[in-house]
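For this view, one protein chain was removed and the others were kept in their places.
And now, subunit A:
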Amino acid sequence: MTDHHSDIDSVSGKSTTGHEWDGIKELNTPLPRWWVISFYLTIIWSIGYWIVYPAWPLIQSNTTGMFGYSSRADVAVELANLEKIRGDKMAALGAASLADIEKDPALLALARAKGKTVFGDNCAPCHGSGAAGAKGYPNLNDDDWLWGGTLDQIMQTIQFGARSGHAKTHEGQMLAFGKDGVLKSDEIVTVANYVRSLAGLSTRNGFDAAKGEKIFAENCVACHGDGGKGNQEMGAPNLTDKIWLYGSDEAALIETISQGRAGVMPAWEGRLDPATIKAMAVYVHSLGGGK
């Protein structure tokens, strides 16, 4: 490198930086003064930052700054504030009756919003994010309810669950007629076809309806009721409608009758607070299947 300052540009009479590209030299034009001053000011400003705010990482911790500021504490305060705002609203929800919540547009909107997020966190793994259900997991959008679809009944099911082990849980299960040796396999096939006929579905050729009716009356009526209309006290599904939790084809029915069914819905009491459970009941009810 040449000595910068001896290299003077002939046109402007100013010194150049000594850099040259293809015969073009760079003038050593100083930066505007305001720019330089702002630059130094930002440096001074940043030193202030080092002192005022936590800045330097030490081996075990870090410098805490003059006022002990920490962004984590800020977040904690904001979360607490949020909790407070929500707390008031959730208290209103907890105080209102289920029916009143549905009548008040503001409370309904709150319950639906709250219910939707809580549903997504807790219920979606089984019932699906839109509560459309899956085989063995009821669709909560339709109007077929094992344990009843009124607001109170939905609330009760969420609170205590089904076969959950909770003291107040819904009990009752489909027996394993085949596994337990109560019915022989040809009887099971016959009664399965009889059940299909109850729902207006096609039956196997040469199936003996009278025999089916007899087996049904002896074994199934106790729970599913006369004509197979179901019984919500025991969670026994209606066998005459178009909705089948475990499938309506013959094979699925044979499996159900032989193996029995006893799906478990956990109890949410104790895991979620009462106002949240209320919000969820309203949400599920408002999905459209509620009675």
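Throughout what follows, contacts are C-beta pairs under 8 Å (C-beta built on N, C-alpha and C of every residue); 3 or more make two chains touch, one makes a residue touch a chain; residues count from 1.
Simple rule for what comes next: contacts and distances are computed from a predicted model.
Only one of "Cytochrome c oxidase accessory protein CcoG", "Type I-C CRISPR-associated protein Cas8c/Csd1", "Aspartate carbamoyltransferase" or "Simple sugar transport system permease protein" fits the UniProt record of the hidden chain, and that name is "Cytochrome c oxidase accessory protein CcoG". The chain not shown here is touched by just one of A:Ile8, A:Leu27, A:Met66 or A:Leu79, and that residue is A:Leu27. Residues 11-12, 14, 27, 29, 102-103, 105, 108-109, 112, 128-130, 132, 139, 141-144, 238, 241-243, 286-289 of subunit A touch the missing chain (whole complex, contact as defined above).
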